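With one protein chain removed, the remaining protein chains of the complex are shown where they sit.
For reference, chains read A and B in written order, and residue numbers begin at 1 within each chain.
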Amino acid sequence: MILPPLQYLRPRSVPEAVDLLSRVDGSTVLAGGQTLINMLKLDLVAPAALVDVHRLDELRGIELDAAGTLVIGAAATYREIAESPLVREHQPAVSTMAGGLVDRQVRNRGTIGGNCCLNDPANNFPPLLTALRARFRSTGGPIGIRSAEDFFTGTLATALAPDELLTAVEIPALPAGTVVEHAHLQLAADSWAIARAVVRLDVSDDTVSDARVVLGAVLGSPLRLSAIERALVGRPVDATLPQAADEAGALPIDTVDDLHCSAGYRREMAHVQLRRALRAAVERSTDVDR
Amino acid sequence: MTAEQLTRPAATFTGRSVRRKEDDRLLKAQGEFGDDTPLARPGYLVFVRSPYASARITRIDTSRAAQVPGYLDALLPAEVEELTDPFMELQPPPGDAEVDRCLASNGVVRFVGEPVVAVVADSREAARDVAAAVVVDYEPLPHVVDARVAIEESAPLVHEQVGTNVAFEATYDWGDVDFALANADHVVEVDELHFHRFSSTPLECTAITAEYDAGTDSFTFTGGFATPQLAVLNLVGALRHPASRLRVVSKDFGGSFGVKINNHIPATAAGLLARRLGRPIRWTETRTEHHYAGGHGNERWFRNVKLAVQDDGTVLGVTYDALDDIGAYSRYEPLGAVIWTQVANACYQFKHVKVRYRSVYTNKGPVHPNRGYSRMQHMWLVERMMDLAARKLGFDPVAFRLQNYVQPEQYPYTTVNGCVYDSGDLPRSLRTALDLIDYTGARALQEQARGTGRRIGIGIGSTLDSGTNNFAQARLLNAHIPFSGNTEGGLVRIGADGSIYATTGGVAFGQGHETTVAQVVADLLGVTYDEVHVQRGSDSSLSAQTGFSGSYASQFAVTGIGAIRNAALKLVREVQLVAAATLGATPEEIELHGGTARVITDPERALPLAAVAGIVHFSPAELPPAVADEVGLVGRAVYRAPFELPDLERKYGNLTLTYATQVHACVLEIDEETGEVSILRYAAVDDCGTPINPMIIQGQVHGATAHGISAALFEHFGYDADGQLSAANFYDYHAATAADLPSFAYGNVVSPSPFTPIGAKGMGEGGGAPLHAICAGIQDAVGEDGIVLESFSPPERVLRLLRGHNLEKARVTR
Partner (left out) sequence: MSTDEDPHTITVSVDGQVEEAVVAPRTLLVHWLRDALDKRGPKIGCDTGNCGACTVVWDGLLVKSCMVLAAQVDGGSVRTAASLCGSDGTLNRLQQCFSEHHALQCGYCTSGMLMTAEDLLDSGDELTEAAVRRGLKGNICRCTGYHNIVKAIRAADGQDVDQDAGEHEG
């Protein structure tokens, strides 16, 4: 419950933050603190210094650029994202999801950047952003922008170097007719995700022109199911579409038994949630048509 | 005023839902909980704990720790062995060879989280750093985490010197079960059922302050002590210090639900350090520590279960083998081995009950008497068997229960083992519960849902909340334990200014004692509720306590209130004496009304209570000597529950004074693809006799309901094969939030107890009704597809039930 000894540093700008991260040994970014501070309480991590970025103006803010890409500052909170008219209009799946995360108190502090940089399989943002073809801007390293696939590298891992700071998440505009749906199984109203599936269908002429199918809550998540994505392209958007999940056979997912359930159940539930997400996407698409 | 009129006062406040006296300070954040008291020069205590389920301690090195800035002291196991005596063990040989101290004894740790070293520093941060610098080396030893394995010959021993992992064993045999099984029309058998390990996990973890005053050689312990005199007894024994110089105080107390009954254990370490350092010691338990070592509820295996049933649906009796997994140390156990027998019949007219019961050590967290303690487990088993038997034999679950319930006209009802169920109306409670969930409508809903991918199930959970123990039952465990009966204390006094002050021996942790005590005292003294001031919490130095004082076992409405009534009545008598002498009447002609003592036949002749106090305190020469000698305006009294010693040979006799009833009903929906359970409707009907404050009663029912639902669906203290606890904090152990629970429909039946002063019964624990109801509801939803034999139903298990889980474990053998 009591934290290990550490330094608390509050830079006044992003360049200063990056400078601290590179100069101070054992420093790490403190954004919303909704996970990091708990890890510190439980002695799971012991960084020498926390570099607090949560109030840096350059990292907040939600804008739409000329191409219709939504640019969300890495330190934008779940609540800011949920209540942003821009997000509601241009990426409604993101605002809906953000508005339901955890609880009121956590939504005032948790950030999209913190959520993504942690990349806990239980997290909601990584699979959704992967389905939305999000890009991740950063500073302090050789690569300034990465695709979701390049950014998320494995369980609790991202491509960010220790001195690198995530600055923004870009979400490209959705073509007309695109539907995004997600389905998940959580063991209680605010609790451990057992399975999560996000489906994004780009639709034209009632046919799937492109698809993203991404799983959360598995090892290595967010996990794109490329084979299913390919199987969906060209198919009609109708009640037969969810069968694509079954036709793909066993999903290539890696998971383990844990205190909440067995690996077998997780695998089966991933399948169930995928089917449900596909069904919801079909319904949403046909509703939109009407 | 006749004695009759005296004992039944005008109920102006009793029976009403008056707002609570506690609320004001709690709403304003002015309560004083265990970690709130500001301290001068505190030493903060942190325990260094075992990461192993079973290990030998090979080395303890505090040299680095002693260098940490802020370090004050470290207490080691060897010192504890030298300075303290082991805590009292209740069980007879060989179990009494168990050794239990505040730090691991005899060089061995027996569960993950067991305290090994206690360090103190001058700040919370320093204490953490000191603890982190303590080095302890261990040599892991074989361990056992399953009670079924622990009883086998080859199992590693949790306590070497006990020679067995069976801490206690008894066979209870009433009626003639073998005859019943041989001759009944039907026998329903189940191989094994499991009641899982969980706990009420009160929101406030324990926080204890230990102070030692060298001048008076006395200790004061402040914190949540649910049974203060037992805590004193235990501390006195451990610290080798007289009770006359040991005080235990509780102020505001954030929930106990039974698990905090053993707080004397960490308090012992704090006491030793307080004395050695000459400064107050504060220990603040973390959530993680509480989950490891703060006490779990009884986990129980039921094996070889048989129910004997007649063609007409009469259930003759039940038999089973019980393995109660009590964890690494017994403490309040193995009282659980006896306490369940208070409800041997559960809600039913059984004539034959036979149970072989073993309390079994495992290398897991010790069991403390969690809400519903030990009775809930047995009643869950019975309710499951009744439910299964009805299903297997083709009886309607409602009719089957109604028929077998103890009937209203049978009270007081003597059970197979001589316990006396005081009153109740189970059929009415059940009908009320079914009305509240719209049973007919729910059955229709169930039909409509078929084939839609959802299943609806309706579950009934009948249970009893036995209250006010006869502590003689401890002799059934061990004939040498010199306990019997039950008493509680109370004190009511009138101050020099006429103000009224009451103290109870009970220990409130949310049940509103200040309120209910004030209601009763106000009515007896003829004053307003607002004029009665009630001591917050408890204080062992204040003469209101008896040996069994405290809050546990659903008893305050009987024992605590009973003592307060007796105390108030003494005070009434004294006021009458003074008023009579002053007003020129006889004491019997005086009544207390409207804040005065007045002549019944001539109410104008009256003396305000303040005047009575003024005379007694400041002008006693005005009184006749006989009156002045008798009156002090302090009424101290005891309520003694009417009990006798049971027949130890036959294990027969009344063990509890009152039996409140809970009948719950639920409508559940199951997702056939995932096994997720949602509650569509939930109703709780309680019957706790004459109500003192209906609002408080309903609040207790809600709380017990939430605890039970959460335990049934979300909460589990699971241990892996290495003896590691998998739900060691609130992230992994899910205590239901408001978003997980529905609103509850509530019903109330009033069957006054013939055995208590005002007909009230203790209540609050709740008897685990939601666990019984939810299991029955899930069973109803899965129908013939699976059999519910576990009290914990996470979605994966429910899915397995839909696919044939446990089918081979239950059968009708005749």
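In this section, a contact is a pair of C-beta atoms (placed from the backbone, for glycine too) under 8 Å apart; a residue touches a chain by one contact, two chains touch by 3 or more.
If you're wondering where the values come from, they're calculated on a predicted model, not measured in any experiment.
Q: Return the single residue from B:A29, B:A214, B:A621 or B:A721 that touches the missing chain.
A: B:A29
Q: Which is it among A:S13, A:N38, A:S147 or A:S204 that touches the chain not included here?
A: Reading the full complex, the residue touching the unseen chain is A:N38.
Q: In the whole complex, not just what's shown, which of B:H194, B:R247 or B:R287 touches the removed chain?
A: In the complete complex, the chain left out is touched by residue B:R287.
Q: Of A:V106, A:A173 or A:A227, which one is in contact with the hidden chain?
A: Missing-chain contact among the listed residues: A:V106.
Q: List the subunit B residues touching the unshown chain?
A: Touch set of subunit B with respect to the missing chain: 13, 16-20, 22-33, 35-36, 38, 69, 123-126, 129, 200-205, 252-255, 257, 284, 286-288, 509-512, 529, 694-696, 698-699, 702-707, 729-731, 735, 737-739, 741, 743-744, 746.
Q: Mind pulling the subunit A residues that touch the left-out chain?
A: These residues touch the chain not displayed: 1-8, 10, 33-34, 37-38, 40-42, 48, 50, 52, 102-106, 108-109, 189-190.
The criterion applied here is as follows: only the chains that are shown with their structure count from here on.
Q: How about subunit B: which of its residues touch subunit A in the complex?
A: 124-125, 127-129, 132, 284, 286-288, 673-674, 676, 713-714, 718, 720, 726-727, 729, 731-732, 734, 736-737, 739-740, 794-796, 799
Q: Note which residues of subunit A are touching subunit B in the complex, please.
A: Residue positions touching the partner: 1-5, 38, 42-43, 185, 187-192, 194, 258-262, 265, 269, 272.
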